[in-house]
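Only one protein chain is missing from this complex, and each of the others stays in its spot.
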Amino acid sequence: MIVILKENPNKTQVDSLMAWLESKGIEIHTSVGEHQTVLGLVGDTSKLDMDLLLALDIVEDVKRIQEPYKNANRKFHPDDTVIDVGGVKIGGGNLTLIAGPCSVENEEQIIAVAQAVKASGAQILRGGAFKPRTSPYSFQGLHGEGIRLLKLAREVTGLPIVTELMDASHLPLFEDVDIIQVGARNMQNFELLKLLGHIDKPILLKRGLANTYEELLMSAEYIMAGGNQKVILCERGIRTFETYTRNTLDVSAVPVLKKLSHLPVIIDPSHSAGKWELVDPLSCAAVAAGADGLIIEVHNDPAHALCDGPQSLKPAVFDALAQKLRAIHEVVSAQK
Amino acid sequence: MIVILKENPNKTQVDSLMAWLESKGIEIHTSVGEHQTVLGLVGDTSKLDMDLLLALDIVEDVKRIQEPYKNANRKFHPDDTVIDVGGVKIGGGNLTLIAGPCSVENEEQIIAVAQAVKASGAQILRGGAFKPRTSPYSFQGLHGEGIRLLKLAREVTGLPIVTELMDASHLPLFEDVDIIQVGARNMQNFELLKLLGHIDKPILLKRGLANTYEELLMSAEYIMAGGNQKVILCERGIRTFETYTRNTLDVSAVPVLKKLSHLPVIIDPSHSAGKWELVDPLSCAAVAAGADGLIIEVHNDPAHALCDGPQSLKPAVFDALAQKLRAIHEVVSAQK
Amino acid sequence: MIVILKENPNKTQVDSLMAWLESKGIEIHTSVGEHQTVLGLVGDTSKLDMDLLLALDIVEDVKRIQEPYKNANRKFHPDDTVIDVGGVKIGGGNLTLIAGPCSVENEEQIIAVAQAVKASGAQILRGGAFKPRTSPYSFQGLHGEGIRLLKLAREVTGLPIVTELMDASHLPLFEDVDIIQVGARNMQNFELLKLLGHIDKPILLKRGLANTYEELLMSAEYIMAGGNQKVILCERGIRTFETYTRNTLDVSAVPVLKKLSHLPVIIDPSHSAGKWELVDPLSCAAVAAGADGLIIEVHNDPAHALCDGPQSLKPAVFDALAQKLRAIHEVVSAQK
Partner (left out) sequence: MIVILKENPNKTQVDSLMAWLESKGIEIHTSVGEHQTVLGLVGDTSKLDMDLLLALDIVEDVKRIQEPYKNANRKFHPDDTVIDVGGVKIGGGNLTLIAGPCSVENEEQIIAVAQAVKASGAQILRGGAFKPRTSPYSFQGLHGEGIRLLKLAREVTGLPIVTELMDASHLPLFEDVDIIQVGARNMQNFELLKLLGHIDKPILLKRGLANTYEELLMSAEYIMAGGNQKVILCERGIRTFETYTRNTLDVSAVPVLKKLSHLPVIIDPSHSAGKWELVDPLSCAAVAAGADGLIIEVHNDPAHALCDGPQSLKPAVFDALAQKLRAIHEVVSAQK
């Protein structure tokens, strides 16, 4: 950590700061420049509160050099984390396709979609039972009944299931779910993250729509600090000035997150774009960029999906896409 | 609502869409243009799901004309909502100053600050007991003990108190709190909002850092749809490309939200800027723009604040600011 | 175009608006709703100034339905534009690789790089002679001498050349350049665009760092309205809140621009990321998403590049990448 002092700082305050830092086991390297004195702090600065330092009258700026996350940091865990979900491996060079409808609607629908996506090579079934909706007047999912139907579809197809948890109080319903999803709007719901740190189940953590890579990794850190190391990072589009697409898929997130962290990184192309025609090119782009997997909305009748309809693919379209994705993955893996 | 059809749409599908809309009590006005046919939907379109319509093969675009919020909408409630908190009135032309430390640290601190801000004219005391922090390793507040100390300070000074609720499970601790704050990161924690719709207490709802005015009003709508009409909207800075300030205060939020809604609108200048030198000019700007109040961090020893230190003011600085704010408020009110 | 009137508008003003619109040959379809009256304008609305309409006291909002660009619009030109540059075809299913150093530095460098990228399959040589730099104190290119060296490299290798024009007054120097590049910062330098509309040379038009797809197409329209139809659109990263990457590559730009327009769309992965390790994954992503080509910085000694060094590849790295890109292009083209 670098602490930049103001011009002509009060000497007593500087001494007291340095004494305090040394008492924390921090070694200090001082560089005196023409206009500024810079303190280089060496040692474990992850417990130092940048804001506290910034608050001091004598401090002009503070810059962090070490990343503030440890469990999620590739520097301390050079090997890829590979998460096993009922035999399906996520991370470590595998390409995992997760597919299914936005919302679970009824038995017929979820089983038909699950069978279709399985036939096209999807390894995990997605489906919303609790749906975060901007409007209190919109359909919000079948709740417990939705989870029951997902489990039924798992029974029929053998596909593990992933579904979103919106509130701690619903956790008992998720006991038998294979992967718990934390939605973008809850990425910094820290109480929920802490809770998920104490269970033994993979967590699919979506990036918030205006959250940085570092904040995403800090949210993963919340879960991992509690003991649960099975976190799957998911980029699903960020909010920018462009309004033609619902969100802007940040495909750079794939190589960057994989460089900074050992956790698997997947992409949700359906929510990024908000338009089903973009799901194909964005999925291809994600796999070409090195994503460990995709989570794609597939609906047997997109026009009647109860929510998020516009970004769903029909099973036949998904089938063609899945083939193309595997071919791209092969090219990218072979030439690595 | 306006539905724009694709060029040469399938006639059967158009007929079936129109029949379905009419079955919902919607009247349809059709304009046939050279390249596009446009359907104007008249009636109560707030229950129509834009996404559903967008999902149809024959639809190119859908534009909403009526706002999707009702309880929060000034069109249906032309008069300002005025919220009474133990005799302090928020909204309706009043200027309400809410002040206090970022975090409650100990009895001495909270009482000293409460007395100081009261002496300077603050009408409500703020103080964090549960603190949302990006890092799991940072100080997260005194929790229940913090709330106990806030109530003590209220007893001593008579100031009503406002503090942030981060999780539904903590609600019992907040029973005797005057205003419950929902933080920016929880603005779309819909389960929490629904819960707060069923209690009888003012809610200070902060805008999420990348949420639009409409989304903020939809979150207010979540609370109001449950029955609780006492919502105070709070702008606290949005995330932009500029990194010099922590967030960019969107001062336009004041006149826009007051035009769209009847709810009171206050500004948090401390979190917007992340630098205490900016609290003064941003507070003045907010009042000049017509804000109903401010929520400002004041600390008796900013340099040792346990969190968010950099944006705290010292009591003497707050005192001078409060005088200036009242003078600006007078100018702005007089000439309205 | 849809004009939404305010509640209870002045009848005389409405009549006068409608008369004025009809005098412009616009047909009006009126829908009277409970709270709002909506006018649907049918006819050639591209000459109507939205701002003028918005300025009227009786108007609440105006929404455009037809795109405001014509020459660049795929609706009116369904077939892909294919631009021929000395035998190299850009657009129409071809994959065009443009490569070369950020800045032309000296004869040895530009010829070595040109030969290397040609050997790896690049079809066009890039190199900056005039460099837009944020700081007046940074190296700004070799200017005329840079262009002379580029032409020399073309002579040696046969590769057509592309280089950036920053000011109309430099145009004479560009007479013998094959493609003129307009940089992101000049995307809305309308006087420059008009000038380029009157010359007969392909223009590589980069998207401004905070410009929408529509604005990019309107800038293309400026050139095309002058008569020059040979415009190549280039996405090079947009400015967002994320600071880890220099810009955020918006890979969705590829399918969206190709849907809206018939012009070729290429990607600049070097400037988007600002880090050379990201050039490989972003290039793969771009081709997978359907880009017509890439413009990549390659330097024989990246560590000593005089500008924009961090995003340059070494020739050997470019060679491996080019192979991978052709393989991905094959997968994507085959399965279309």
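Per-chain numbering from 1; labels A, B and C assigned in written order.
By definition in this document, contacts are C-beta pairs under 8 Å (C-beta built on N, C-alpha and C of every residue); 3 or more make two chains touch, one makes a residue touch a chain.
Predicted model only: the values in this text are computed from it and were never measured.
Set against the missing chain, the residues C:154, C:239 or C:329 yield one that touches it, C:239. Against the chain not displayed here, chain C makes contact via residues 46-47, 49, 51-52, 54-57, 68, 132-140, 166-169, 185-186, 188-192, 194, 208-210, 215, 218, 221-222, 225, 239, 302-310, 312. Annotation for chain B: contacts to the undisplayed chain at residues 210, 212-214, 238, 240-245, 248-252, 254-256, 259, 272-273, 277-278, 281-282, 284-290, 320, 323-324, 327-328, 331-332, 335. Although one chain is not displayed, chain A still touches it through residues 2, 4, 7, 29-36, 38, 40, 42-43, 61, 63, 65-66, 75, 210, 239-241, 243.
The definition used in the following text is that only the chains that are shown with their structure count from here on.
Comparing per-chain C-alpha centres with the mean over every protein C-alpha atom, the closest match is chain A. For the touching copies chain A and chain B, the fraction of interface residue numbers used by both exceeds half; the interface is of the same-residue type.
Each chain gets a centre from the mean of its Cα atoms; for chain B and chain C, those two points are 39 Å apart. If you average the CA atoms of chain A and of chain C, the two centres end up 31 Å from each other. Of all residues in chain C, those touching 2 or more other chains are 210, 240-241, 243, listed in ascending order.
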